[in-house]
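Left out: one protein chain. Kept in place: all the others.
The chains carry the letters A and B, assigned in the order they are written, with residues numbered from 1 in each.
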Amino acid sequence: MKWGERVMVLREKVLEERPLIHHITNLVVTNITANVTLAVGASPVMAYAPEEVADMVRLSRCLVLNMGTLTAGEVDAMLLAGRAANEAGIPVVFDPVGAGATPFRTETAQMLVRELQIDILRGNASEIAALGGLHANTRGVDAGEITIPAGQLARKVARDLKTVVIVTGATDYVSDGERLLAVDNGHAMLAAVTGTGCSATSVVAAFRAVEDDGVTAGAAALACYGLAAEHAGAVTRGPASFQVALLDALYNLRGERLSSGVKIREL
Amino acid sequence: MKWGERVMVLREKVLEERPLIHHITNLVVTNITANVTLAVGASPVMAYAPEEVADMVRLSRCLVLNMGTLTAGEVDAMLLAGRAANEAGIPVVFDPVGAGATPFRTETAQMLVRELQIDILRGNASEIAALGGLHANTRGVDAGEITIPAGQLARKVARDLKTVVIVTGATDYVSDGERLLAVDNGHAMLAAVTGTGCSATSVVAAFRAVEDDGVTAGAAALACYGLAAEHAGAVTRGPASFQVALLDALYNLRGERLSSGVKIREL
Partner (left out) sequence: MKWGERVMVLREKVLEERPLIHHITNLVVTNITANVTLAVGASPVMAYAPEEVADMVRLSRCLVLNMGTLTAGEVDAMLLAGRAANEAGIPVVFDPVGAGATPFRTETAQMLVRELQIDILRGNASEIAALGGLHANTRGVDAGEITIPAGQLARKVARDLKTVVIVTGATDYVSDGERLLAVDNGHAMLAAVTGTGCSATSVVAAFRAVEDDGVTAGAAALACYGLAAEHAGAVTRGPASFQVALLDALYNLRGERLSSGVKIREL
């Protein structure tokens, strides 16, 4: 099956099965990631209380951990939810927002990767580099400079951490340490809207919920999301109308319009 | 007076009196419910600190409690605010998001209903069933399957809990245990946007602030909100543009355009 068709089939599967995606995420993107999850056809639930995270995660098909506005209490909830997910065989997708920017974030991200079995790790280049123990210089929550090319970075950190790694940027890279896929879908305006990386993580989680192979799920999700961004970018001239159009496009992107636009390369 | 006119009169009253609506609500919908409250003509305030919730509620005309992303600290704030509201005779509208999904949520919702005098309870069918002690199977924060028809459910739980109960769905039901109203306004796209139920609760609170009869206030609010959704659905093709159009329609819906579209039935 060609990549275009594979993406289309997975997207239909998300719509059909409507998997519940449990998020422990940050205060900036709570609403937009819930809406993105709905737009792609999955069902979001946000739950943070230590009293219920383990129960909620067991109802879910995938767990998203996102440390964008991390607090100590949230770290506890993430550990509880992550362990419950690991025990129940529910995949964990981790978004280490801002790793590399402050010691607290870098150390927390490293601790979560050590303590939990992460199924997919998604970040920008400097966040992933920080987790891989490479020199990184994350600027707040935006990517800083790193010296290793993003594709190599994805493969190296995936091998080191024994997980699927996604490095997003102008081109996205997905690797499990052996295979390496590049996704060329996307649009420059994504950088002008907050939470578009976090939203990509939610789409990855939705696809991962219906597809066991993390590399396939990750690349398919990013192609679908990136293509929706291309459609949105073609009809808007500013970041807020772009965001509205992005969600609309994601909701409506099916069939041949989806499959024919997918740009995934195997490296 | 016919229902269409009643809804129109109440909506004008909200615009005129601009009642302050105190929300203790969840992290997913904080922004959108504030904007919906403004769009319908009321004034939202979100305040959570135990140090001030009682003071803030006394400045308000209605208190909304919404447990979408409940934490233990928030439960304390809800109790403090709810008791202050009860003492001051300020109506409390309760949205038991996700009751039935985890024991923590179900038990907290039941405790709040027991400890506080709730004026209006608004939820989807499985949330209301969970509060009524019926078998429910809430799926994250979405309605699960229940066996009793929604109208009967509203009346039964209203009678049991001695409060006005609103069960929202394709048709909304409002009952005080005796009277039962059905509201047929609404649009399928509401299910594709997060927080539309929570937003309905805010509109109910705004109407309740200017109308003492909870059944009338509840049905009128849902008709107004549902009609705005119909207008939005008629001009949009995706969930994000729908949400934008919904708020715009709610803001602009007055006079004959409002009164002529109201679909309320007395059962």
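FYI, a residue touches a chain if its C-beta (ideal position, glycine included) is under 8 Å from a C-beta of that chain, and two chains touch if they have at least 3 such contacts.
Quantities reported herein were computed from a predicted structural model and do not represent experimental measurements.
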Which residue of B:62, B:165, B:245 or B:264 touches the chain not shown here: B:245
Options B:55, B:107 or B:213, residue touching the unrepresented chain: B:55
Candidate in contact with the missing chain, chosen from A:85, A:113, A:134 or A:193: A:193
Interface with the unshown chain - residue positions in subunit B: 20, 22, 27, 30-31, 34-35, 38-39, 43-49, 51-52, 55-56, 59-60, 243-249, 251-252
Residues belonging to subunit A that touch the chain removed from view: 26-32, 68-72, 98, 101-105, 139-142, 192-195, 236-241, 243-244
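Simple rule for what comes next: only the chains that are shown with their structure count from here on.
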Distance between chain centroids, defined by C-alpha means - subunit A, subunit B (Å): 33
